[in-house]
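Submitted below is the structure of interest, expressed as structure tokens.
One chain of protein is taken out of this complex; the other chains stay put.
The letters A and B name the chains in turn, as written, and every chain counts its residues from 1.
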Amino acid sequence: MEQVLSQIPEFLSPANIRFLVQAMGVTIALTFFGCGLGFLLAFFVVFARQTPGHWALPLRAAAILFVETFRRIPFLVTIYLVLFGLAVIVKNASLFAIALIAICIYATAYSADIIRGGFESVPRQQIEAARAMNFGRWRTMIHVIIPQSWPVILPPAMVFMVAFVKDTALVSQLGVFELTFRGKELANQGFSAVLVYSTVALLYFVMSYPLTRFGQWLEKRLATPRSQRPQRKLR
Amino acid sequence: MSYTFQFNIIFAHLPELVHGALLSLLLALAGFWIGAPFALLLAAIRTSGPVWLKRIAGVYVIFVTNTPVLIHIYFLFFGLPELGIRLDKYWTVIAALVMATAAYGCEIMRGGFLSVRRSEMEAAETLGFSRFQTVLYVIVPHIMKTIYPALANYFIVLTLSTSMAMIIGVEELLGTAYNIASDNYRHLEAFIVAAGFYVVITFVASLSLALIGRWAFRVRAKIF
Partner (left out) sequence: MPHLEVKDLSASYGDLKVLHGVDLSFEKGEVVALIGPSGSGKSTILRVLVGLTPCTGGDVILDGEPVRYGFAASVRAARDKMAIVFQQYNLFQNMDVMRNVTIAPVKIKGRPRAEAEADAARILARVGLADKCHAYPDELSGGQQQRVAIARALALKPEILLLDEVTSALDPELVNEVLDTIRDLARDGMTMLIVSHEMAFVREVASKVVMMDKGKVVEVGTPADIFDRPRSERAREFVGKILRH
């Protein structure tokens, strides 16, 4: 234990600290861009899944298949599938791009499920009112369904994103320079594993916990009906 | 795109993959069942323990649920030997899964605890049950119905996360697939087959858990 503690000054050198903070930046970038893009794409997937009509059956099937498959396989498997699958199509994809695509696929599949739950929570009559006024499916989704499904979509979406910050650790398997990968590098340089991984854990905690708390605050906030929230100014 | 799929090579190794799948399930079951009692303990402490103990349990749960399981695995695998503890790779993974189950399970069960009405607990107390007996015979059956879906879902997630064990060399499903891929240079096919296995495992597990839920606890859960 004393051995571990004695390494601390050398471990916490400015170079190392910068090293780790940069890696945190990569983790955060992967999380936000990957989840953000995935979330956006998920709306299209849900829209596709709900397209009516016989001609749309393949489209609906594809959407359902995509979501149900990637929700049922481990993220690590998705990463490897993208790694080797992409290599068939594109010759020299960057590791970051591969990671981003894998994250995107994973986030899209999970978000699509969350969003679909949100859409189904909007009362049918709202949609009927819109259709009776000649709103098309897209307009109905944008103006009526999405605004009313936020309270049901956002809390699980936040939970997913928090969980996702931790899942980015798996991307280290690709060799992307995120936090876990840098941690492994430091451990390989001779620093005590206890020291390195405790620190890395702490850094993940620092990224994840505020998001968890924000998610809890958001959930509480969205649970109060509009009339009980702080009043908006009347125009 | 010029790539000829050769799945037959992978299919020749099906027995090994099945073996790996069974190991994955075994790891998940071990992680779950060894961790569940700890989860229950932590949930009980966080609900009605002395303040100082509540704090410690709280810190543990919050820390474990906000850090990646992979880091837990690395810490146990590479760090414990420095502290004089030597675990083989299998027990390392199980230990990490136990840690996670204790934490996540605690939160699930705590949700269940909070749904128990005071009146039930008081009734049990007046009938002469000790605290511990109250928990075991009154609260647990009552909340099982509430928390069963969450626990079942967690088990599925746990099974999928056993795939991380391949990183430290465990030959569970993904590890086996990776080895087959490396030996035969048929990576894409190997991982597609592995993915197929996981989908089947998940489906079978969801189905079984849903059925068990309906029979044992009368929980109406979606099967698919």
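Criterion: a contact is a pair of C-beta atoms (placed from the backbone, for glycine too) under 8 Å apart; a residue touches a chain by one contact, two chains touch by 3 or more.
What you see is a predicted model; the values in this text were computed from it and never measured.
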{"item": "Interface partners of the hidden chain - shown chains only, full complex considered", "value": "A"}
{"item": "Hidden partner chain, touching residue among A:19, A:135 or A:209", "value": "A:135"}
{"item": "Contact with the hidden chain (one of A:94, A:126, A:189 or A:216)", "value": "A:126"}
{"item": "Contact set of chain A toward the excluded chain (per top definition)", "value": "125-126, 128-135, 139, 143-144, 147-148, 225-227, 234-235"}
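Please note the rule applied: only the chains that are shown with their structure count from here on.
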{"item": "Chain A and chain B, separation of their C-alpha mean positions in angstrom", "value": "21"}
{"item": "Residues of chain B that touch chain A when the two form their complex", "value": "1, 3, 62-63, 65-72, 74-75, 78-79, 81-83, 160-161, 163-164, 166-167, 174, 178, 187-188, 191-192, 194-195, 198-199, 202-203, 224"}
{"item": "Touching residues on chain A, where the partner in the complex is chain B", "value": "1, 3-4, 68-69, 72-74, 76-78, 80-81, 83-85, 88-89, 162, 166-170, 172-173, 180, 183-184, 187, 192-194, 197-198, 200-201, 204-205, 208-209, 212"}
